[in-house]
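First, the structure itself, so that you have it in front of you.
A single protein chain has been removed from this complex, and every other one stays in its place.
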Amino acid sequence: MTDPPATGGGLSTRLLVDLLKPRRPGFGVFVVTGAFATSLLAGALAVSLIGVSPVRALTVLVEGSVGSKAALADALVFATPRLFVALGAIVAIRCGVFNLGGEGQLQVGAIGAILAGTAFGSLVTPIHLGLALAASMVFGGVWAVIAIALKLWRGANEIIVTLMMNFVAIYLVQYLVQGPLQPADSIYNTSERVADSAELPVLVSGTRLHLGVPLAFAAAVAVWFLLYRTPLGVRLRATGLNPRAARLQGLSVGRLVLASMAISGSIAGLAGASEVLGVQFRLIQGFSSNFGFEGLAIAFLARLEPFSAVLVAVYFGMVQKGTTQLESVLGVPSALAFIMEALPIIFLAGAQGWLLLRGRVVRA
Amino acid sequence: MVVPLAPLVELSAITKQFPGGVIANEGVTLSLFEGEVHALVGENGAGKSTLMNVLFGVYEPDEGTISIGGRPVRHRRPADAIANGIGMVHQHFKLIPSFTVAENLLLARRDRRFRLEPRQADEEFRALAERYGFNVDPNAIVGTLPLAVQQRVEILKALYQDARIIIFDEPTTVLTPAEVDVLYEVLTGIAGERRGVILITHHLSEVFRFSQRISVLRGGHLVGSGLTAEMTRDEVAELIVGSAEKTWEPREERAATHDRSPVLQLEQVTISGTAFSTGLRDFTLEAQPGEILAVAGVEGNGQRELFEVLAGLRAPEGGRIIIGGTPYASLDRASSAGLGVRVIPEDRHAEGLILELGIAENLLLDRIGRRPFSRWGRLAVRSIHRVAQQLISRFDIRTSSSTAPAHTLSGGNQQKVVVARALSEPTLILLAHQPTRGLDIAATAAVLSNVVTAAEQGAAVIFISSSLDEVFAVGDTIAVLYRGRRAGIAARTKTTRDEVGRWMTGAQQVA
Partner (left out) sequence: MSDGTIALFLASAVRLAGPILLPALGEVVSERAGVFNVGLEGMMLFGAFGAAAGADATNSAIIGALIGGASGAAAGALLGFLVARLRADQIVAGIGLNLLALGVTSFLRTEFLGGSTSPVSAGVLKPLALPLLSDLPLVGASLFNQSPLIYVAVLGAFVLWIFIRSTRPGLVLRSVGERAVAADSAGVNVVKVRLLAVVFTGFMAGLGGAYLCIVQTGGVFIDNMTGGRGYLAIAVAIFGRWQPLWVCAAALLFGAADALQYQGQNLGLSVPTAILLMFPFALALLTWVLLGRSKAAPADLGRPFIRGSG
């Protein structure tokens, strides 16, 4: 296989990786506090704009997300698909591939999970569930590999490819639930319910906390291990940071990029599985409310570190859960969540750019 | 020549420190007078370019002031410097390759009209170009022009902006000796038109032929300054390197090994070039085990492509490569590395190292998946650091820890990492492309001695360099690249610097 150039379509996409590795100590702390503060400030500002006391809102938000066992469980369940997507994005971006296709990969992963989850009448739980999860990983992985193969083969930049494939996947799900996967006697646009044996079991009774939550945490550990404790991880990171140098050391950049995308897509596929096997139990049009881009946002905010991604994802889960509570108690629109998620990204992007501008090491 | 009293430009006590603590200039004071060519000399990394970039507004100084015609000014952007009559001919030209010559020049003037009027512009440029004897087609795309012509466009740009002070940053690196003479004629002419010229170079012969005043930088400090007529070459050379350091000794003459069969042969290799390099045309070469084959030539004459073909980065369009008796139409990098082709690339930041990774990971990147560095798909962290530590002490890499990122090392130590990685695996062929670029004397000596050691241990070394000093110091055989062809080849003992110099200019073609 011939090695591809680092960029296609004339776009430079390597910089992100540089940016996420600031070389000044203390910057991490600054970014985390700054981003967190921005998020809360934005929330406070938004609620005061519509005449709600920020203190009251914060109380409701916190109580609504961690105030009870059930609420905390919901926050963690909300965090789960977002965390999977984020971890997938981390693997790809660390290898220098801009996988903006988490949304599509999770949609297709959900299709895989549903197919396996409904196909067999009833199997022993671990086997059926295992099959369904594996199917979601294969589907998500293949979807991602198609995107990167198009880049390697035709030089089509992966940013556009993955963005377009997101929408193709979303409408593919819509098509399936309106036709082929719709049960004959049903008037609803959903698939059949998955078999009990393929469900992600609830772990704490009285809550919605399902097995997907610890799986996502385990995935974070696995991604960390992959990146920092395996030769493949060293090669992926080397390729992402400097593909020219990596290639000169005999690394097959093309194969590594392909591998990172396959891994990335299969982790994102699990996001779909955790939603349809743990929360919805059916394939539904629009089951993902923008998980793909929130996942990317988490990856960026975590500065591509898997353990930081866990923390950020839990925060996002809390915000999502807390804002639904805010809507029902105080009538604050739950879209507040997106504002509280977006502003820290904007803060981070600005802060890192500024650092690049100020702290660039230039050879004399 | 009458030297007027008020200088055109006065830099006083300029200090510039880069993030990360690198001090590029400290308290440097310099004056340029009308009608003068003022040579700014020093080693790579002495701070010459930084100082001029401060004057041109690329960097803002941390301390110190700039005065133009006695008036203090502040250059926050190049636009400010241009407005104050400063032009710069950059080492890496600051032209837009996809634009025509005319478009590049039009861009440089703010007083042009809203609507682009190509025809009128053409005439202006032709007049300007003719005045300086430049034959440049205004409608040519800059990126397709030879480097010497691009440089003329860069000069025209400064003149078109009516710069009174023109800085030339290493203008001769990409030129043949004949082109160099033409350039200096122009340069002297420009200085004579009530302008001033600052010339950054490290060629002392040029300094003494063409400048009226010399300033020497070393380690960011001004260590000497005076009228050229009152200084000697030895004096200036000593100022440049400092008194303590000595240059390396030429390699002992090697016992003839012509009975051995060549381990590397290139047969009529042809590969296309780029805007910055000519590519290779029917290039033939062979090297034996233990031989250092030095490839000399002015940069841009196919060195880059020779490196890429040998390293397995690009497939030649014609001809073949024979390694150890086996012919290859093309090689990818992984199989070339598998055969024992080790590389020291010319740019350690862009190609040699992964600056954000640790030193150990950089040292062992090419073998990280093998035992003892990995077992069962898992890194053997302890073995990695043990071996890394051994390499660090064997190659005298100065660092506090093998886990520190490579960007924390000094340039010389970074290059030692690259060399250590190349030479710590069985080496059939060592490919060294400008391996001493940007290094100080001590680091240069260390790299060259490692290259010689590799040859003594049986590797065939292809040593690509544009420095005649280095080529004559380490080469057993010297070949010269000119416009992608082999312009000459001879054993070091059978040729002279003059002859090699002629080959480099294409003056004498060897069949």
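First chain written, first letter: the chains are A and B, and each begins at residue 1.
To be clear about the criterion, contacts are C-beta pairs under 8 Å (C-beta built on N, C-alpha and C of every residue); 3 or more make two chains touch, one makes a residue touch a chain.
Treat the numbers as computed from the prediction; the structure is a model and nothing was measured.
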item	value
Residue among A:Ala44, A:Met164, A:Leu203 or A:Val279 touching the omitted chain	A:Met164
Which residue of A:Glu199, A:Glu275 or A:Glu294 touches the chain not shown here	A:Glu294
Residue of B:Phe33, B:Tyr59 or B:Phe307 in touch with the missing chain, whole complex considered	B:Tyr59
Option from B:Ala108, B:Ala287 or B:Ala445 whose C-beta touches the chain left out	B:Ala108
Residue numbers in chain B that touch the chain omitted from display	53, 56, 58-59, 77-79, 82-83, 88, 90, 92-99, 103-104, 106-108, 110, 112-116, 157, 161
Residue ranges of chain A at the interface with the undisplayed chain	8-13, 15-16, 19, 46, 50, 98, 100, 150, 154-156, 159-161, 163-168, 171-172, 174-175, 178-179, 290, 293-294, 296-297, 300, 333, 335-343, 345-346, 348-350, 352-354, 356-357, 360, 362
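The criterion applied here is as follows: only the chains that are shown with their structure count from here on.
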item	value
Centre-of-Cα separation between chain B and chain A, whole angstrom	45
Residues of chain A touching chain B in the complex	2-3, 18, 21, 23, 229-235, 237-238, 241-242, 244-252, 358-364
Footprint of chain A on chain B - complex, ascending	18-20, 22, 24, 45, 47, 49-50, 220, 311, 313, 332-334, 336-338, 343, 345, 349-357, 361, 365-366, 368-369, 373-374, 377-379, 381, 405, 407, 411, 421, 438
